[in-house]
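What you see is the complex with one protein chain gone and the rest in place.
Entry: chain A
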Amino acid sequence: MTETNLVETNSETTFMGSAAQDKAEVDTTSSQLSNDKLIEMLKSMMQIRRFEERTMQSYMQQKIGGFCHIYIGQEAVAVGSIGATKPDDPIVGAYRDHGLALARGMDPKYAMAEMFGKITGCAKGKGGSMHFFDKEHHMYGGHAIVGGQCPLGAGLAFAIQYEKKDNVVLCYFGDGAVNQGAFHEAFNLASIWNLPVIFVLENNSYSMGTHINRGTAMANDLRAKAEAYGMRYAECDGLDVLDVYTTFKREIDRTRNAANPQWERGIIPDYKREGAPVGPCFMNVKTYRYKGHSMSDPQKYRAKEEVEAKQELDPINRLVNHLIDNNIATQDQIDEFDKAAKAEAQAAVKFANESPEMPIEELFTDIYVNPYGPYKKGGLPQMLQGKDLE
């Protein structure tokens, strides 16, 4: 057994040792994946892990403000699911969005600069940690009101169906969202109109500090939520990137193939459809977050042992061991990948730090496409215009 030597010294994050490795199950479905794809997924997960460690560091240094929700522990969800999409399949997520954005291809430099509030950020420093947007990579945002992105996901899918495209939307949310009205309304619309959307529950067991068993009816059988809307249901192990990838590949293909013939046959998406909807899918991905809900969370609601037990199933270590055991990569190669991920995260911080401060004029841009409003610059009488606005 090989010690993976991935421990970041200034971080709580450690990768598992040999003892835990024995417990990890290796999914045989990985044989469907090329070695290149496996290595690509490992690099992507490492990129997110090292980026998030730097994010935490920068937050502690007060370079990052606001609420900051760390993705460590959940990397396999973003990497496995987005790895199974086409690059132009839209994705939309919640506030814990760093991992989604990076897995989708956002440059870590722009992600970090966004959190530093710099104009070089992915949303010009106007969105922050919870609101990452990347039009180029079809990332339709992180959305910070719990469940609020569910109808948006349905809307993106509606537009895809309307425009007769063959894309599939991945709409992510946490387990807190399943109790929101927006979640249920979006499910209903997706089902009656057979929309090409996968609703992805990143089920880390905690909506902020409330365990899912305390806040959600039928928490142990979330299939019921899908069945209530006649929707397809699937689940996978969110700590195993291979399981995530293969499950998503299967369900995304089903949705893509199922949703398309509808418009090809000229069937109008309404209640007159025949049979149950085959397009939308509710995917329950069981994962775990190692860190608090946000950086300000002292985590008094759960035992340290619980977190440690989950860390033994670390998704990155599981893939590392799989690659080594199957002679797909050597320890030296893996060390190189990790070194590169660390360097990239460090470079992102450097870029964000050195990016110029926001020009104050930017305060007044991007409010309207056709900029005209009652308080536009110069809209106030001369005597009331502060000099700082000039």
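Rule of thumb we're sticking to: a contact is a pair of C-beta atoms (placed from the backbone, for glycine too) under 8 Å apart; a residue touches a chain by one contact, two chains touch by 3 or more; residues count from 1.
Going forward, contacts and distances are computed from a predicted model.
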Of "2-oxoisovalerate dehydrogenase subunit beta", "Thiamine ABC transporter substrate-binding protein", "YeeE/YedE family protein" or "Osmoprotectant transport system permease protein", the UniProt protein name belonging to the chain not shown is "2-oxoisovalerate dehydrogenase subunit beta"
Listed residues A:Ile64, A:Met115 or A:Leu156, member touching the removed chain
A:Leu156
May I ask you to list the residues on chain A that touch the chain which is not drawn?
90, 92, 121-127, 131, 133-135, 140-141, 143, 145, 148, 150-160, 162-163, 181-182, 185-186, 188-189, 192, 268-270, 365-370, 372-375, 379-381, 384
